[in-house]
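All protein chains but one are shown in place.
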Amino acid sequence: MSSTFGKIFRISTFGESHGGGVGVVVDGCPPRLALEAADVQSQLDRRRPGQGPMTTDRKEPDTIEFLSGLENGLTLGSPIAMLARNRDQKPQDYSALNDIPRPSHADFTTQAKYGIRASSGGGRASARETWARVAAGAVAEKWLAADFGLRIVAWVDSVGETGPADVDPATVTREMVDTTAIRCPDQTMAKAMEKAVKAARKDQDSVGGVISCVCRGVPAGWGEPVFDKMDALLAQGMLSIPAAKGFEIGSGFSGTRLRGSAHNDLFVQKKEGLGTLTNRSGGVQGGITNGEPIVFRVAFKPPATIGTAQQTADFSGAETTLEARGRHDPCVVPRAVPIVEAMAALVLADLALIQRARG
Amino acid sequence: MSSTFGKIFRISTFGESHGGGVGVVVDGCPPRLALEAADVQSQLDRRRPGQGPMTTDRKEPDTIEFLSGLENGLTLGSPIAMLARNRDQKPQDYSALNDIPRPSHADFTTQAKYGIRASSGGGRASARETWARVAAGAVAEKWLAADFGLRIVAWVDSVGETGPADVDPATVTREMVDTTAIRCPDQTMAKAMEKAVKAARKDQDSVGGVISCVCRGVPAGWGEPVFDKMDALLAQGMLSIPAAKGFEIGSGFSGTRLRGSAHNDLFVQKKEGLGTLTNRSGGVQGGITNGEPIVFRVAFKPPATIGTAQQTADFSGAETTLEARGRHDPCVVPRAVPIVEAMAALVLADLALIQRARG
Amino acid sequence: MSSTFGKIFRISTFGESHGGGVGVVVDGCPPRLALEAADVQSQLDRRRPGQGPMTTDRKEPDTIEFLSGLENGLTLGSPIAMLARNRDQKPQDYSALNDIPRPSHADFTTQAKYGIRASSGGGRASARETWARVAAGAVAEKWLAADFGLRIVAWVDSVGETGPADVDPATVTREMVDTTAIRCPDQTMAKAMEKAVKAARKDQDSVGGVISCVCRGVPAGWGEPVFDKMDALLAQGMLSIPAAKGFEIGSGFSGTRLRGSAHNDLFVQKKEGLGTLTNRSGGVQGGITNGEPIVFRVAFKPPATIGTAQQTADFSGAETTLEARGRHDPCVVPRAVPIVEAMAALVLADLALIQRARG
Partner (left out) sequence: MSSTFGKIFRISTFGESHGGGVGVVVDGCPPRLALEAADVQSQLDRRRPGQGPMTTDRKEPDTIEFLSGLENGLTLGSPIAMLARNRDQKPQDYSALNDIPRPSHADFTTQAKYGIRASSGGGRASARETWARVAAGAVAEKWLAADFGLRIVAWVDSVGETGPADVDPATVTREMVDTTAIRCPDQTMAKAMEKAVKAARKDQDSVGGVISCVCRGVPAGWGEPVFDKMDALLAQGMLSIPAAKGFEIGSGFSGTRLRGSAHNDLFVQKKEGLGTLTNRSGGVQGGITNGEPIVFRVAFKPPATIGTAQQTADFSGAETTLEARGRHDPCVVPRAVPIVEAMAALVLADLALIQRARG
């Protein structure tokens, strides 16, 4: 149940942090889509650990292998299975964790749920699981770009107290985002963010942040009313990312402070049809896209695994001090950028297919 | 697709704002649960329009009729169908809307999606659809209370610029919440909020707000890792409520400003087992409940339908002025309190059953 | 879980045999379909009890009420809820059943499953539940006819030892089927069948039978490979009908006796494209339609509820004699004809929409 996402464009993921590998089966991708490893690898490379001072030292080439679903560079309509072998495993780093649940990590809850857990690393709660999301999302994105010219771009909006960044959702590109290691196209802000991450890393600590994302070129009419609203499924997708703690679309929490007369997006004739003067709705009204860009933000807490000593309790309830070793990101947001884009692509592709079924 | 929620405790809703009625089928409710109309009606009454100056004037007794699934006050395990007839319909109020899509409402997107829409009111995008959520949620809640002693309480945390309220999630009750018309147990803040709503109403305008919710008595181990995380499904459920624009759990957006050493919830032995000293996780770690109360917040935009004149465009793109008539809430949050509770109950019941399947 | 069928064209049914009514919510029906009560009522009338000597005496007008999803005779794309109130209830007929489970009925298994059951009649196992299937199926069928010119016709192929009927699947119509009370267009065979039913009825006994069904005008390409094959979902749909015990498509069980060289359907150019000379595949190859008519058969056991005395045991295990009263069909097949058509329509509509999503 837990590892399947989507109704028609549906993915099933698998793999522990330190097992044989991680992978994903994409079922329901339309046939005859041109798809090659490079389409997927480029996003995987942005998610990969070991990219520099902003990320964990763990080295995983994360090279993708297509197991099925493709022939001669075209999708067959059958399930596309993708696999990455685990390489740089150091389960010994985690031996202390057998007895002491890491505060704010999933060690305790996984044990409570299953009565068992992987002896090393976070198992399915590990960031390594997100490889599968990014791989599947890249396939979704390829189709969305090919059939609709749709473009998804996420960037780091804030790190700790530093932000928000000054970015124009109408024009920002991934190239602009990738000009900085922290993945924030606002150069001045990016420098301050990177400084904040380095300081946290030096202190064997971690820091949180916020990611913004825009989806441009989404036609009006996607998203189902009532429970499978576009924004509701984006919220599920985003909150399902490890460390995510909040989601807002359009004006979000700040919009609650306004009156309707100041908040409403007035209609105006545009060359491509009826549009809105402002976009406080974030591209979605009543759960259905209105043709304006979808704009949303996702909050990420500071990573739970830190080297700093913590006064906590072990599984038996005895007081103890934990100094986590392992290799962990001091801040998840730069690597989470392609994950946010991937989850957005998966939601969009599924709702696009559902709308297409309607005829 | 759009009107079904949940996997095992699954609901299907139906009904337009101004059609024959609204209703819901609850499939998967455990058998032999004591259930009577009063269990459901009490929450429906809190959602009902016409409760006073904080809400729309529309009068709907909203009396529930059970069509199936019950005998002698016990659930049979078969689908529980519940129906409320529509009474106070004034479709003529909406005749102007045939030509002019209301800004930030779902008129335009519904038309774009279906090529047709109900001639009066918002159809499925109407707040009237939420009757079905509250009815179904009350059934879920009855089961959660009976089997786990679980309690869900939501309240208004802010209205416009007014807030946040000073409320203790550990002790707040629905009785305390209902001492004020605005449904905020902080009496001082409540008065200011009510003033803000009345002012908006007088100006034929509307205003947004934020609702907080706590679920106490949730066992550790509920929620699926990866995509069906407890917080991810709560996020979907909450964002699926009309006018919702944001969701955060635990420390949420403000937690992104902290470092891990300040954010982590340290473990400590409690009399009922291992617990945490603080609850910045909001009761969920890695998508799975940890036994601490679930605490989250939902942002609601100001209602889109306002009496104030708006310079907008009609469906043909021609400029026009819209002064909506109809009867609408100046602020959704007081009536949204039981809706938030209902959606929380539906998510919790479904994830509880899925976990119970695991054995 | 149990009362939902279909993935995109999805129905949820409810209602006990002797409760407030039976109904169904159809979610996912395409918008702008012309639909009126008569479209549905005509099939409901064919399913209705009290049609004469072939059926139970129970009188239920079964008049349909649309609760939602329609306006001005067109579907809105929102859930279509349909309801029929129960009228002719005689729960007292069933009081003996509180202690004695009817042999081969669902009394015992329902009690084993839920630890509770409706005190009268078969609850969800009653034939009355099939009202909802027929109502929903009629909506599906209307769409299939409108968009594809698709036609579904079922007929009684055998009753007890009497059969098979001599019927041409290429030309048979519902009008031809309805020329006989037993719903068999082979007049000679029909007379013998009706005699068999009357004899069983006179003996306070019951008798089984087989229904054949053809779906003409199905395009090639519907049905998903692997698990959601057209024939696999038809099999599920048919076996889900009360009293069904078998399903076969095309050559079915008799085809197992042949060699491949005698069984294969050779391709031949037809005016509408590539077709097959024979149709032992029953219109489905590899789970996907090939453009030839879908032809299948469904086995129905003799109804379990009979007036004849049966030496059996009560719930406590004590030996006893049961002479059921109640009002029951001596043979289900004439009334099951529209139910088979309905389930076929539901499967076809869902798989048609899924294929359309593929683009």
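For clarity, chains are labelled A, B and C in written order, and residue numbers in each chain start from 1.
Everything that follows uses one rule, which is that a residue touches a chain if its C-beta (ideal position, glycine included) is under 8 Å from a C-beta of that chain, and two chains touch if they have at least 3 such contacts.
Owing to the predicted nature of the structure, the values given are computational and were not obtained by experimental measurement.
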Omitted chain's touching partners, listed by label: A, B, C
Which of C:Ala34, C:Ala112 or C:Ala170 contacts the chain that the document leaves out: C:Ala112
Among C:Gly77, C:Pro101 or C:Pro338, residue touching the chain not depicted: C:Pro101
Touching the absent chain when the full complex is considered, from C:Gln41, C:Thr63 or C:Gln355: C:Gln355
Positions on chain A contacted by the hidden chain, ascending: 1-4, 7-8, 10, 12-16, 19-23, 25, 27-28, 31-32, 65-69, 71-72, 74, 76-81, 83, 113-119, 123-124
Interface with the unshown chain - residue positions in chain B: 7-8, 30-31, 77-78, 147, 225, 353-354, 356-359
Hidden partner chain, residues of chain C it touches: 1-5, 7, 13, 101, 103-106, 108-110, 112-114, 122-125, 129, 158, 160-161, 200, 203, 205-210, 220-229, 231-240, 242, 244-253, 255-269, 273-274, 276, 280-282, 284-291, 299-306, 308, 310-315, 317-319, 354-355, 358
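By definition in this document, only the chains that are shown with their structure count from here on.
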Computed distance of Cα centres, chain C from chain A, in Å: 46
Chain centre separation (chain A, chain B; CA means) in Å: 26
Whole-Å separation of chain centres (CA-atom averages), chain B against chain C: 39
Sequence positions of chain A contacting 2 or more other chains: 7, 225, 354, 358
